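All protein chains but one are shown at their positions in the complex.
Labels for the chains are A, B and C, by order of writing; each one numbers its residues from 1.
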Amino acid sequence: MIYLDHNATTPVDRRVFEAMVPFFQERWGNPSSPYRFGNQARAAVELARKRIADGFGCKPTELVFCSSGTESDNLALRGVARALRSKGNHIVTSAIEHHAVLHTCKALEGEGFQVTYVPVTSDGVVDVESLAGSLRNDTVLVSVMHANNETGVVQPVEELAALAHRRGVLFHTDAVQSAGKLPRRLADLGADLVTFSAHKLYGPKGAAALYVREGTPLASVTTGGAQEHGIRAGTENVAGIVGFAEAVALAFEKVESEGGRLRALRDRLERGVTSAVRGVRINGATALRVPNTSSLSFEDIDGESIVLGLDVQGICVSTGSACSTGEPEPSHVLRAMGLSPRDAQGTIRVSLGHETREEHIDTTVRALKETVARLRKISSVRGAAE
Amino acid sequence: MIYLDHNATTPVDRRVFEAMVPFFQERWGNPSSPYRFGNQARAAVELARKRIADGFGCKPTELVFCSSGTESDNLALRGVARALRSKGNHIVTSAIEHHAVLHTCKALEGEGFQVTYVPVTSDGVVDVESLAGSLRNDTVLVSVMHANNETGVVQPVEELAALAHRRGVLFHTDAVQSAGKLPRRLADLGADLVTFSAHKLYGPKGAAALYVREGTPLASVTTGGAQEHGIRAGTENVAGIVGFAEAVALAFEKVESEGGRLRALRDRLERGVTSAVRGVRINGATALRVPNTSSLSFEDIDGESIVLGLDVQGICVSTGSACSTGEPEPSHVLRAMGLSPRDAQGTIRVSLGHETREEHIDTTVRALKETVARLRKISSVRGAAE
Amino acid sequence: MEDESDNSNREPEVLPGPVLFYNEVVIDHFMNPRNVGELPEAETDGFGLVGDPSCGDQMKLWIAVRDDRIARVAFKSFGCPGAIATSSMLTALAEGKSIEDARRITDDDVIEALGGIPEKKRHCSLLGVRALQAAIEDWEKRRARS
Partner (left out) sequence: MEDESDNSNREPEVLPGPVLFYNEVVIDHFMNPRNVGELPEAETDGFGLVGDPSCGDQMKLWIAVRDDRIARVAFKSFGCPGAIATSSMLTALAEGKSIEDARRITDDDVIEALGGIPEKKRHCSLLGVRALQAAIEDWEKRRARS
């Protein structure tokens, strides 16, 4: 199998798995239990928090563990909205956020909040002017993602955070797709809240975190025991959290060299595809992107058909974001960048990772060339001339 | 180590662990991904759902996977409250619920709901008359737990559910402490919503479920992708869910014989302690209890000191619920049963499990006798006469 | 692993519950669709063009009719694998059938012939059926005109 969908999920690194194993059958105590065996588990959770804080560049107490990037996003948006409801009820976000943010904004609209969805330029970058113009006196939160999951386009988060802060507004960024991919400390982004998720960086599914800058008002969303300072109650997924920490440590160990390697492979892919196939467009190509992601639109054919065509040959790529599978509408991200519904429908996402090698890229280019040609022969919208 | 705190958490069964292992480094696809490798993960999640539904006695589509019992409780209460807000804003629960329910009720009070906390009798059973009398025309939900985590006392959930239904009110039960311990299908309880959690029945931390009877109105609480029908968005903890299913299957395999074995051991413990130690009381002894749990109150000494005294000898027991550790107030459950603050403070919970053997019980009785005597010698509230 | 639990966690061949993914028959029809192409104007007795506005899929279908039977059928399709595979199977089912029988082909027939398709892809199968019906109507109109 050639797996080129690392933005959907990643394999658990061997060292991550090995770090997790003792927590299933040996050190399986409850971190809240009042004896040493429980405290062993507590210590493991707190050490994991410390390791992640070190990688992130924050204090351990500024991290709240959650079960998924989606939950982290929900906690950030709902938590701030509820904490600041008396201060205002306007939220600003972008048109290209992940559904975890967009659908949560919709839900908050149902609770009486007003939400402005800031547009993006044709290369997929949030329009800074528009965002600046959208801030109001009753704005309580701006949420703009760091790297987009479909295009890999990196948003000017530092600038946007500063802009929000000048107006006294809190800033959240969903860094699920940049964490571990960019050689920088997430704390330096200047955001008050940052979401990231273990399974996108070779950690396990079921663990994620929300960074909450000290002093940021945040209401708890899941209530119960005293875990995570009561902000996010529930018995901790100890093994998952330990694996998460190991994954973060590994990610930061080699983020620079791996970034360079992936960028070269991605460039090879894009060169290969554009020279092998006509009628292809690389979305966000002119913008700053995380090094592993390529969004390719093919004229006159359907992205899901390309995906299955490649799947049959053992190559895994994706249409839009994995989470939107099952939704027939074409990607809101590509539509926001100005693509027609049909071009958006003809798009695949190729996202590289640790196991990706040159020969995988070359095999993929050949398979793509053949699959695209085959589908265009079937296509009812393809000009008869060709 | 003699571990006697199975109500706090349980070890992951070897077979559960083995069922999980392939999902970290081999079959780690994202269930939402549109290719066969992703679909393998989807199939694993859906098979797990089917297996749990079989054990539970419901349809697979009636189960929503969550990350903890706490999250399930939150989803049940917040989800129904929001879905039925226009119908009414009164909720009924009991004074002895887990904090996952009680603190969520408090949070809902903050959102404008009214909550009635029904008292319990001195043996820890929810007062049926009081509950009947508390129902109002604007009551939208009754939530009463199945087995109490501190005393093991089983509540008359069938009766209470029928009572609620006669008034057209939805019924939720937190079955975290009964699932896998009582030889009955949880579906037969008659509840509309049921919470249960993997790590209490030899499954992993990080997986739990909410049963939602078909047709029950429930608003989603965590929004994002289409996972769990959009009721609970977020990439699924595939390994955790697979382990959860294996644990449920194992639990139902031998629930009857294991229940009998544990009851005999529990009786041996209680006989042993009451004959070895004076001034001890067994809370809820006269009520129906799950077979593994014993709540013991010792006069004139502090429960946490007993816990540490046993811990030093390699025996793990707990004070009140593990989750309330760190909260200095004595158990709200014992207080609701009429215990004085001092008696509540002198209480430990002993909860047996699969690995528990007769000799563990006998060792524990001896250690308890010695520890209690030692602490009473130190005690400043012990009558000088003794 | 012990014997007792050996098989309990294997996925069964056919999963209980809804079809989750394309089966081998569907994938075969997607990879090797039957009757792909266009009929030349001269040979075309009926033509249908339909689209699914909800997902943007589109299908064109040509038929040649001899003695009230579908002698030849051809299609082109822009759409997801479900749309292509169901279109292919639809043409396979229609070819050689009398117009009356062809008209009665339902999307359930197509899905059954394929051995099932994922629930969320059911609407794709309608595309082929509707395109065939449009082509038959077109044939009727042309016949009425001539």
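Brief remarks follow.
Keep in mind that, in the parts below, a residue touches a chain if its C-beta (ideal position, glycine included) is under 8 Å from a C-beta of that chain, and two chains touch if they have at least 3 such contacts.
No experiment lies behind these values; they were computed from the predicted model shown.
The chain we do not see here touches A, B in the full complex.
From the options A:42, A:82 or A:146, the residue with contact to the unseen chain in the full assembly is A:42. In the complete complex, the residue from B:1, B:162, B:264 or B:378 that touches the missing chain is B:378. Within the complete assembly, A:246 is the residue of A:192, A:246, A:270 or A:343 that touches the hidden chain.
In the complete complex, the residue from B:263, B:342 or B:369 that touches the missing chain is B:342. Touching residues on subunit A toward the chain that is not drawn are 15, 18-19, 36, 39-40, 42-44, 46-47, 50, 60, 242, 245-246, 249. Contact residues of subunit B toward the unshown chain are 300-302, 304-305, 308-309, 312, 326, 328-330, 341-342, 345, 377-382, 384.
Just so we're on the same page, only the chains that are shown with their structure count from here on.
Rounded to whole angstrom units, the spacing between the C-alpha centres of subunit A and subunit C is 37.
A separation of 51 Å divides the Cα centre of subunit B from that of subunit C. Shared interface positions of subunit B, defined as residues touching 2 or more other chains, are 36.
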